[in-house]
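Taking it in order: structure first as structure tokens, then the write-up.
Note that this complex is displayed minus one protein chain, with the remaining chains in position.
For chain A:
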Amino acid sequence: MPGTLRRTRSILDFALASLLRRKGRNAALLGVYTLVVFVAASLVFFTQAVKREAHQVLADAPGLVVQRTLAGRQDLVPLAWADWVRGLRGVRSVRPRWWGYYYDGAFGANFTVQASEDAALPAGSARIGAGAARILRVKEGDLITLRGHDNLPLLLTVQGILSSDSELVASDLLLLPREDFQTLFGLPPDQATDLAVDVANPRELPTLAAKIAERYPEARPILHSEILRTYDAIFDWRGGLLVAVLMIAVLCFAIFAWDRAAGLSAEERREIGILKSIGWETSDVLLLKLLEGLAVSLTAFLSGCVLAYGHVFLFSAPLFEGALKGWSVLYPRYRLVPVVDGYQLSLLFLLAVVPYTAATLIPGWRAATVDPDAAMRS
């Protein structure tokens, strides 16, 4: 047994030495290989992490959101609806919500504005997200000015900065008392943006949605599961966009690698011939080629994955930002929570390491089965 091990070690030694002999070419190959794995792994890490983040955020979302549509567009919901929905069987609570978007021309930023019914947030004050504070250059206790729908300025004291552990969501948020929200946008007092409905038994949600839609034909009930599905679809679509780009890179690499690995140069063929004539067996040559291929592909896979991990989880994926994050001018600055899906990673391993290794093995086997004399002559 130690004999086999020693032999394998010697062949590995030889394989590494022969890789080093063609340093330039192999380094270029390794570089491109690593880059492809890096992009693919970054993509996998990023979409997984963002999806998980979205699921976590939406875990607290209400089971059912009721909107009202007017000519197919979202409109304000009369508060009378809330009272009717509250009377339905199985409903635990109905909460009207007020939210919207505010564009600040001076800073060129879009903010999400939400009304809070928290008694600890008195009229004339606001709580803002960390990103919003950064853009507006304010801290706790400072004043911010928003321009109301009637062109009158609305002055608010910053009562606090929202914690940054939920920055993906809360970064661009301005939390206002309800009265100030209504003044800012000129909202009628008896209407809300939408209704958040909570039920005890989620099994009853589709029935409730059907009842609401029947009573108010212009209502649009949105189930929690539908929101989750939409988010998944969005991230899958955005991920798909990048996959399309990645495909081109992978194809380029495939041509390059095939050329490198499959067609043995005359020099390499002669080398195999010499090895065989000095007593190497076909299996030894195959092991040599296998180890060469593994050395390159494993190094590329591991370094690509490590680089991707750093790129996504330490530097928040700066390369993907434009394509994968939201449309808002104000990008949340945040760190993704590391999640590594073993299934996805092993799939990547299978796609990255196995084909290359196989591609190096076949021509080696073909060369090794040729008569050494003929190989050296050619």
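The rule we apply is simple: a contact is a pair of C-beta atoms (placed from the backbone, for glycine too) under 8 Å apart; a residue touches a chain by one contact, two chains touch by 3 or more; residues count from 1.
We adopt the following convention: contacts and distances are computed from a predicted model.
Peer 1: Out of "(2Fe-2S)-binding protein", "TldD/PmbA family protein", "Nitrous oxide reductase accessory protein NosL" or "Acetyl-CoA acetyltransferase", what name does the UniProt record list for the absent chain?
Peer 2: According to UniProt, the chain not displayed is called "Nitrous oxide reductase accessory protein NosL".
Peer 1: Looking at the full complex, which residue from A:23, A:139 or A:203 touches the chain that isn't shown here?
Peer 2: Answering carefully, the residue with contact to the hidden chain is A:203.
Peer 1: Check each of A:23, A:89 or A:377 against the chain that is not shown and name the one that touches it.
Peer 2: Going through A:23, A:89 or A:377 one by one, A:89 is the residue touching the chain not shown.
Peer 1: Across the whole complex, list the residues on chain A that are touched by the chain not included here.
Peer 2: Contact residues on chain A toward the absent chain are 89-90, 92, 200-201, 203-204, 207, 211.
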